[in-house]
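Below you'll find the structure, written out as structure tokens, and then a few comments.
Just one protein chain is left out here, and the rest sit where they should.
And then chain A:
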Amino acid sequence: MSAPRTAGRTPPARTLPPPDAARSTTRRRPRLRRRGGAWWFTPWLYLLAPLVLLVAFTWLPVVDMFSYSFTDWDGISPTRNWVGLDNYTDLFTRPQLFQVFWVSLFYLGASAVQICAALYFATVLSFDTRLRNLFKGILFFPYLINGVAVGFVFLYFFQPGGTLDTVLHWFGVGPHLWLGDPHLVNTSLAGVSVWRFMGLNMVLFLGAIQSIPPQLYEAAALDGASRWQQFRYVIAPSIRPIISLSVILAVSGSLSVFEIPFIMTGGSNNSETFVIQTIKLAFNFNKTGLASAAAVVLLAIVLLVTWVQRLLFPDERVEQS
């Protein structure tokens, strides 16, 4: 259908159901057609490739995942049987399930440490500090390092008689099995996650702090505010949106930890995370149905957390004069 047929239409037709996309577009924006020579489908030409990719690699997988989760499919055979909610009951009655959620608590705790440390260093570096660019660079650099390299660096670091034991020996602390002890392994791995991601949070906070108008500090300083008061009443409120964004990313991030524990321990010794478990179910044990159910549960939790966060902190924008 070509646009000129409908180009002359006038707005009153709004109450009628629009017969096709062409009409409604041209009706709402008659000038667009006349001036730009843009047909109704012009925007769709630009959106074609992006939408195909979006649907193929995000929406279709989500839909498929739901449908697989109600079957006993092994991922290979041409047939699959409908099993209803069996996968979900299976999932929630496995003892390993609670183990993986327990493990994510370690990473959640680590994220809290990470955000606090990042806030501290961002604040400190936003004030006059010698060598601030050097400090900033060193603290940020781990974020840019390849995940596998980070894994190897820390395998060596935590090895019996490795770097950490050597350093601790100087202070008279005995060696520990950092990765071999099931009670210690998650703390060690969560520590690696802090090491790796703290710098990113710091740079984000620092960027936000530096966009605070300097008059606010001057006013606070004139009023005799201490450093802590400056932080509490000037910096913290101004960067609240980015803090709340970091918190939400931390929560969903700690539920979907994969790389570091997978590379370093392969999930052994109580260090299995939700994603490692799902990947193993799907690709090592060929339980695509069960793995899909697990992924659906994880997705639901992440979306729930995001939704709760949106409820608690509805897009707050701090106004500055």
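We adopt the following convention: a residue touches a chain if its C-beta (ideal position, glycine included) is under 8 Å from a C-beta of that chain, and two chains touch if they have at least 3 such contacts; residues count from 1.
We adopt the following convention: contacts and distances are computed from a predicted model.
Chain not shown in the complex: UniProt lists it as "Sugar transport system permease protein", one of "Sugar transport system permease protein", "Glutamyl-tRNA(Gln) amidotransferase subunit A", "Cytochrome P450" or "Ferredoxin".
Residue in contact with the omitted chain (choice from A:85, A:116 or A:167): A:167.
The set of chain A residues touching the chain not shown comprises 18, 21, 24-25, 28-29, 32, 35-38, 40, 42-44, 46-47, 49-51, 53-62, 64-65, 68, 75, 117, 120-121, 124-130, 132, 135-149, 152-154, 156-157, 159, 161-163, 165-167, 195, 200, 203-204, 207-210, 212, 214, 217-218, 221, 224-227, 230, 242, 245, 252, 256, 258-259, 263, 275, 278-279, 282-283, 288, 291-292, 295, 298-299, 302-303, 306.
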